[in-house]
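Report on the structure given below.
The complex appears here without one of its protein chains, the remainder shown in place.
Moving on to chain A:
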Amino acid sequence: MNKVMFGRFIPGHSWVHRMDPRAKLVLCFLYIAVIFFANDFWTYLVMTVLLLASVVASAIPLRVYIHGLMPLFWLMIFTVLIQVFFGAGGHVYWQWGWLSVTQNGLNSAGVILMRFVLIILISTILTFTTEPLEIADGIESLLSPLRKVHFPVATLALMLSLALRFVPTLMDEAEKIMNAQRSRGVDFGEGGLRQRIRTIVPILIPLFVNAFNRAIEISTAMEARGYQDGENRTKYRQLKWRRLDSWSLVIYMVGLSSVVALRYFI
């Protein structure tokens, strides 16, 4: 649990850190959408350059990002192998029964691997440089037009920020409970499937019970502090769109639209 880097926040003061979370969310979504337009060397080159520029702007060393990719390494290998061996069409290089390596198979394996890595890296930039609460604020702000159709944006945002706030707390607690049960002779991750499932019970039940107790305590504390419901509240953390964000948007727009242009017009 200690080694997971994926999805963590790394404090800093870089260009990307100082950006508005809304801008980062929008850019991240746009980037992921445009990845599916990229189909050849030049378009992927543009996407990669854009990504590397963002990595540099985030002032976090590339090896930290690569470290973040590691947990997904086997998943990547697996998808690539499936594409390589089951892809059909084009020149056949090698064949054995219904396994074959073909030109189209290799192509799509390359494309999928590239998309996989780029999508993970761009979302890692977002999570490395943005505090979870900022992301929640950003999402709330971006969803606010949905108020018009009576979608409970404020309630959703509250749930989201409470959930995000308690992820680390619950993780700590899970680890404490695991240690306590380990001291009482529970072997985690050993034995057959049945045995393993049985060892989850002594973690899961206390975790649930504590979560219930905590929920009761939090709601009482919130009511005691005058919380009534999500509507009509003022905000302490104000989101501010700055020139930095506009410039980032411009740079991304140039990059991303050139990819679309390369795909359809050239």
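Some points to look at:
In this text, a residue touches a chain if its C-beta (ideal position, glycine included) is under 8 Å from a C-beta of that chain, and two chains touch if they have at least 3 such contacts; residues count from 1.
What we mean here is this: contacts and distances are computed from a predicted model.
Taking the options "Energy-coupling factor transporter ATP-binding protein EcfA2", "Sulfite reductase, dissimilatory-type subunit gamma", "CoA-transferase" or "Multicomponent Na+:H+ antiporter subunit F" in turn, only "Energy-coupling factor transporter ATP-binding protein EcfA2" matches the UniProt protein name of the chain that is not displayed.
Interface note: of A:144, A:179, A:219 or A:257, the residue touching the hidden chain in the full complex is A:179. The omitted chain makes contact with chain A at the following residues, 2-3, 5, 8, 10, 64, 67, 173, 176-177, 179-187, 201-202, 205-206, 209-210.
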